[in-house]
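Below: one structure, written as structure tokens.
One protein chain omitted, others in place.
Our next item is subunit A:
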Amino acid sequence: MSASRTFRVLPGFHLTLGYTLAYLSLIVLLPLAAVFLKSASLSAAEFWHVISAPRVVATYRLSFGVSLAAAAINAVFGLMLAWSLVRYSFPGKRFVDALIDLPFALPTAVAGIALTALYAKNGWIGQYLEPQGIQVAFKPLGVLVALVFIGLPFVVRTVQPVLEDLDTELEEAAASLGAQRWQIFRHVILPVLLPALLTGFALAFARAVGEYGSVIFIAGNIPMVSEITPLMIITKLEQYDYAGATAIAVVMLVLSFLLLLLINGLQAWTAKRTGRDR
């Protein structure tokens, strides 16, 4: 035994780590493992047949493509919303601030019905869009609208606190050095916001990929056109094809995991580039 025991200043490392791992295993890892196990009851050929069926592949394209697009749209407009909420004071600001969380709180089915009612051929907005040749409801565009709606709070709520902490002196310094407004935004503000913006993007994306309730109403669920992957899983489940459902779930899981890994890597890279990591 060595004479002096090493000890940590912060107590409870083993205890908290133990609890964290046990909890994580129980809540997250166990159900995921079950998905993989269940899908393993299929042979490799059957598995491939299920996940590569043209109708299923079309849903991957729609789910992931539209989710990425929705997250991108939310990144831009969420940033603008956060900006106006932090930088300016206007009447009703508190109300607008509270409104942003509404997509969180609203049952997704309610959102889906409301959006469908608006964008359907005879809806408030749909009746004007339809004559222009723009169909929203029962088209991929409708899916996009629903996913933009439910993903909005993520970007706003991740960017807002960072923006609040952003020292206005930095912008004043940049201006005194001769920088134009857009240069200040591009070179001073955006680099500071980028990690938070990426986090918001990732969250909005993850939520959009898994979204079911609000989408199925407005999507119309036309095979090869406006079916999302979660719907495919439900469809299989309703046919008591549990193995098939989990096979598609596995694909979703792996794809989502890879994409989130990519976004996280991007985030680490920006953090490193901006000197926060040192």
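FYI, a residue touches a chain if its C-beta (ideal position, glycine included) is under 8 Å from a C-beta of that chain, and two chains touch if they have at least 3 such contacts; residues count from 1.
Methods note: contacts and distances are computed from a predicted model.
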{"item": "Protein name, per the UniProt record, of whichever chain is missing from view (\"Sulfate transport system ATP-binding protein\", \"Probable membrane transporter protein\", \"Cytochrome c\" or \"Pyruvate dehydrogenase E1 component subunit beta\")", "value": "\"Sulfate transport system ATP-binding protein\""}
{"item": "Candidates A:Ala175, A:Ala243 or A:Leu259 - the one touching the absent chain", "value": "A:Ala175"}
{"item": "Touching the absent chain when the full complex is considered, from A:Ala53, A:Leu68, A:Val86 or A:Val192", "value": "A:Val192"}
{"item": "Touching residues (missing chain, whole complex) on subunit A", "value": "167, 169-170, 172-180, 183, 187-188, 191-192, 273-276, 278"}
